[in-house]
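Quick one: structure below, then a few questions.
A protein chain is absent from this complex, but the other protein chains hold their places.
A and B are the chain letters, set down in written order, and residue numbers restart from 1 in every chain.
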């Protein structure tokens, strides 16, 4: 499959007169895909039951005639105002108990059955009408599930649905559920929190002090399941009418629902890549680091998500929205350096993307995102990103097609683990995502191409698998890892909780073949470190180990820091960057994987046929016998 | 007109026995004015409809007999508790949806018609009784509109009134308004936010993510208009009974309503000057700067407001409340240096004040402001400020009268521009007020006396007009500036939005005679700067320019930074202090205005007959052939 480009377009924002010109310019720029319809519900159904498809027929026709392929989105992220009159209770409720009002987007609660029925109907109308339209070559469900903190809702509807979900999780006789099973699983005897009936269970917000972590974890699971069900409802309807692949556009660093579970109901995963916005808004780093990459973005953050969504999409994935200039939503919104739009695009292809679409075609002069750049300025003059997109289009013409590449090293990412850490960080700000991302950074600093895996993936093709921070590990997972043939790096907090968020006895990690036990744990102030004899330190989180496993690293004062047994290696804390790079480098080398020492700002990624080098820094880098220009990508055929 | 002094007095706080003594001491200290009545509603109307004027008759009589003139305030900032029983819905509602309860002050929503009717009645009672009283020589409406964030209310009453206001702004057939006109103006097609009816429109709080900026801007305009109407209601009633001038006492750095529009209904503008409180609480500055001026106040902040309220009052303005010692409300409340109360008083006169009144006569031993100093201590012993006031009284005896002075340089300040920046700062914390104030600081550092102007002022008497950050510029304004004969300095963000908060096409600034267009914009991290070739940098906000205007400054990497055409100069970013001083100094010199280099902490101001020098620093300053003593004012006859 050829690598392709695209853009996001809102015909309803523009005068009918310019649609043909827009379409022609898109085609001339080398774009293949045009995503439309995403927020157009108020034009498709201006009032309840009164549909207006003419304009959409027209728009799809104009685009199709220009040779473009349409990705048609369901408009369910933006129900029109009249919907609220029909369903006044459809709004989500925030953790403080306030309804989240109409006037922007994503103003719905995933647990509202009435709204879900409305969604089913509009999706059916669209699928029925356009399911066989030759220009509609792909679908997108909704938009950025979970964005603006919309996964968790504390509404009456959510409470009611949660009780039903719990009854199913703790089944009893008949339909009533087994409340004693729940009490036991949650440990409700602690603080007399025992329930007599499922209808006594409330959502875990506004409690006097922290709620029971088991209660919160179940609420997190329920909330994620509601998103999955919402998406599946749409996907099933579309499939009944269309053979075009179905995608959803995930947003960066949103972890409140299980992306893998949604991916199971999709054909293609996609995500929305805003490197500069993410650097400012969603990455913890020193100001000097943010300053250094302010116009380029973090050198690893996009790559991490590319690898993640390759897994979510089971190999098929896109960038559905690519930042083309300044965005509007970060604390500070600088312009990218010249060359970065091209670099970001190629980086996606290097990680296996089928398509990269720019958000958006023309900068909107009105409403919330008027400060968000497009490929065109509001006056339709080309913005700098358009030329970079056109350059990529010329470059992909004779580049290899999309291929899959088998990495030797894998990193497990698990959404439930992220929830568990968020519920119980133990140390202020300790985040599972950050732990995994730090691990990913270290692997990339060793020049490695990495596969990101879900818990139930096929592990048998890897030499090294890293699985930090998996707070719950099922016996099946432990067994599969042991059977994989790979060296498996665990810890910290691996298997630290059972499936109900309790400490298991025997104590963690309880991995067959690895004779180690976490005797005690502690969280550390940011200014505390525990140095390792071989260099680097343990930071943030530290565990005291017992057992007869082989000690392969010690702390300065002679305590075991990293041990091994069978195929497993256990790391007893959150390593700093130096220690991670050193330790994981050694592990890889012993497993027969070549590693290199990548300079700061330089990263690489391998495909089946190519090696890509990305210089995210503002200066040229001389390394590996080559000069890598600043803000540029270097492609090398293998 | 003679320069005069005064004080704020609350006879109802004190035993009747001491009123005569107080009045005599005021007169002996040289005070002319006594403001009273401000918060006395519960004594004037102890229960609904039961008025008690005897004590007020008595108080006015005592003051009048001592030779003092009374400024009588309407008591509407503090409705008594019984009012709430009559009008339970009168409370404002905060942005989080919570009623703002009784128990302090300003507990009313400007949109509550019932409360407004009550206000009309008490004002009528007062005006009728005292409108011709020879001792009542001026009036004050309410107290510090907008203080404690009270302009914006999210109540049901406000929502109802907002819908009505919108109907009038987007008029249709009959009384219904044209909802399609509103949808178009706001760009509601974006995110399917279109309305079918005005009654669907809610207030723009508690939305899932940011509300539509056009929606917010209209809400801001509406909210300001409600304050204006509230004030006009009172002023009209007073005028029906009295010829005495009407004032309102504005509070420093309150920008949520249009002070000029209120000023149109007043005879005198006045403001409440708390230099030390403002430095701690309302100015963004480095700790070292705040430390340096902790006992003196910011050297430019009072002057800025003096110049602003001279414009609001169309030449007639007072300081209605002047800090006499520590206040109670800032994060830290130190004593002023000896001499500062005199300095602040003279500075007001230097900027054209008719009167300066000290808040308050005697420190209150009870309730919320017991830590607020007065001219007297709670035990009636003179506080240090009293001697400084007496010194000023002796000094004004043979000083010139209040005169007007025509500055050669003007600075436009616009409330709507402040709202627009607040709605869409693009970069965290970027504030229009700060941009204008930074500009003002730079002009003052050049030794200039400055006029502050509203948008529709007469521009023809100036050599240089600065108009930074005016996000919307009407064609009329552009024309008037061009016709003024002055050099006009625009940018950044000048004309960046149309009247509905949309990006105009052609792109900004679209000023006839100036061939420049803002191609792209970006906001910068605080640690990012864009250096200029001639010195100084662009910070916070930066624009990329296109066009054939003459380039008069370039960035270090050769991009146009400041351009000129016709009478206009356009500045493409937020300049730092060094660049502002250098650039504006050059502009002024070319326009034939003399500038000097004022040392840090030294400021000057010219009147028709005098040049004043104010040393805000803690050490003497040798400059211009003179030694300016610390914390002192030097007056020089011209």
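Some notes on this structure:
Heads up, the rule we're going with is that contacts are C-beta pairs under 8 Å (C-beta built on N, C-alpha and C of every residue); 3 or more make two chains touch, one makes a residue touch a chain.
Being a predicted model, the structure only gives us computed values, none of them experimental.
Among the residues A:406, A:519 or A:597, only A:519 touches the chain that is left out of the figure. Residue in contact with the omitted chain (choice from B:4, B:135 or B:150): B:150.
Of B:24, B:105, B:232 or B:253, it is B:105 that touches the chain left out of the display. The residue from A:89, A:128, A:194 or A:515 that touches the chain not shown here is A:194. Listed here are the chain B residues that touch the chain not shown: 10, 12-13, 39-43, 46-47, 75, 78-82, 84-85, 92, 96, 98-107, 147-148, 150, 280, 287-288, 290-291, 294, 325-326, 328, 331-335, 363-371, 373, 377-379, 381, 383-384.
Listed by residue number, the positions of chain A touching the unshown chain are 96-97, 186-196, 200, 202, 204-215, 424, 426-428, 500, 502-507, 519-525, 527-528, 544.
As a convention for this text, only the chains that are shown with their structure count from here on.
Rotation relating chain A to chain B, from a C-alpha superposition: 120°, rounded in steps of 5. Averaged C-alpha coordinates give centres for chain A and chain B that are 47 Å from one another.
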